[in-house]
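Written below as structure tokens is the structure these notes are about.
As you look at this complex, bear in mind that one protein chain is not there, while each of the others sits in place.
Take a look at chain A:
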């Protein structure tokens, strides 16, 4: 076998192996999207009911709570960025990071200091490489987040917002995550969690214009709000984590699908080249044999004379 043909054969073998791996990853991701979507759907009733309750307290009582009233001149904001632990998911993490960068810039332009909180190894690595300050980070659960993970992430954020700004607390809480629209579409979005804007809460509830009854609060409106808001933040973070996980799997599936397709193309063109090389080799061998034979024939014909 000729040297060139051998090189082609080796490359085809290597790419076939890669294709098998990407194909497997594609199928694993595809099966996980369904699971992740189901989890998002299962968390919806709690989130909707909670948002309803928060809206009810905030509109149904004239309570002034630190977490629902906007500070006149906010000076510090926390940004929670949700990325993935693993790569090979196309632009998934970098899109979220870019969105966070844009948000950070906008907040800085408004004269606010920004504290970064990061979920996922990719985001941590990005900030670490650029030596940017990260206030807190969590890794290891972006594939399938549990409610306990959301609680863990929420705890320092809630603490920060309840602390006075002068003592290192924050006035605003923003979140950047990847919204799962469909199998083909996932958008990196940012949103403000706190202070709560009521229009937004009502919009999420999908019940704009619905008149909420006058509630009796047990024990009191302040206490209810005190207890509700941390749960509200946790539930929002949980929902964001779940949507991000679904988006991550969808992005990975897409990336791996195109990798598989590309490997197929590459194998096709390499086999063509290998075939051409083999054919050239055969042609050369034949012409060598023919040439040799005719030379021999000429020689014997000459000696006969």
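Rule of thumb we're sticking to: a residue touches a chain if its C-beta (ideal position, glycine included) is under 8 Å from a C-beta of that chain, and two chains touch if they have at least 3 such contacts; residues count from 1.
Keep this in mind: contacts and distances are computed from a predicted model.
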Undisplayed chain, where the name is taken from the UniProt record, one of "Sarcosine oxidase subunit alpha family protein", "ATP synthase epsilon chain", "Arginine ABC transporter permease protein ArtM" or "Imidazolonepropionase": "ATP synthase epsilon chain"
Which residue of A:131, A:164 or A:216 touches the chain not shown here: A:216
Interface residues of chain A (partner: the chain not displayed): 39, 42-43, 45-46, 49-50, 52-53, 56-57, 146-147, 150-151, 212-219, 223-224, 227-228, 231, 234-235, 238
